[in-house]
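Here it is, the structure, as structure tokens.
Complex shown without one protein chain; remaining protein chains in place.
Now for subunit A:
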């Protein structure tokens, strides 16, 4: 047992040392001709249509970034290898190089900032409450005595705890293992409310069998800047990705892309999410920055 523990710690140390060395992802991309892109299968900003097809606002934005990277590395073509990631494995997969960069619904916060780096913010998420219209819940105060579900491995779990303490309310919280699971708990009546990023809630409601039964209510519980994530200590990659995003903001293509995914009917069910860009998202576009979440909520 002791020997195994020592072996394990040595392994952890060695891998830690290896990852601390400077990396040059652009050179790797150029030599392999492939970009390992982290994508989500059930997020509001990126999801799958099945058969290995990944779509969504951030997924499409990432494809445009790859287009720009192609020029940066001087390759004639780059193949995108889509790697589905989850809330729990995204940081380790980026750290160990399985994923070159990921654009999904990852919040840029200080804790993650110690392990990975973020591009400029492209979407500002507002954490809200989704509930059944028949539930009578209209805000955080109405959650007293109710069961609230969030998804394991997300910042919303912390947000919920903080609100519970700050507002002196008492509710039972359960954690779904992923967003689809959390929504299923709400749908099947095991939870009265689902607290999560607004876009994830909207997407899950839009895809639900009885979409009309659900709505998003209440105050914004937390504001979270969402950004593409990649390895630390790779300034060349950061510059390249940031430049591509700034280009997309400047020529208006990012706003058009937003319109396509949030203001028009989208696959698979051809539902319109009707989610105009929030003021905070527009502010992030007007003034591109990579500030973490803590800088937003301390105002």
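Structure notes:
Basically, a contact is a pair of C-beta atoms (placed from the backbone, for glycine too) under 8 Å apart; a residue touches a chain by one contact, two chains touch by 3 or more; residues count from 1.
What we mean here is this: contacts and distances are computed from a predicted model.
UniProt records the chain missing from this view under the protein name "Glutamate ABC transporter permease", selected from "Glutamate ABC transporter permease", "Sigma-70 family RNA polymerase sigma factor", "F420-dependent methylene-tetrahydromethanopterin reductase" or "Type II CRISPR-associated endonuclease Cas1".
Only one residue from A:177, A:260 or A:274 touches the chain missing from this view: A:177. Residue A:152 is the one among A:32, A:152, A:243 or A:278 that touches the chain missing from this view. In the complete complex, the hidden chain is touched by one of A:26, A:62 or A:91, namely A:91. Contact with the chain that does not appear here is found for just one residue of A:53, A:79, A:133 or A:161, A:161. In the full complex, subunit A makes contact with the omitted chain through residues 1, 8, 12-13, 16-17, 19-20, 87-88, 91-92, 111-112, 114-115, 149, 152-155, 157-158, 161-162, 165, 174-177, 181, 184-185, 188-190.
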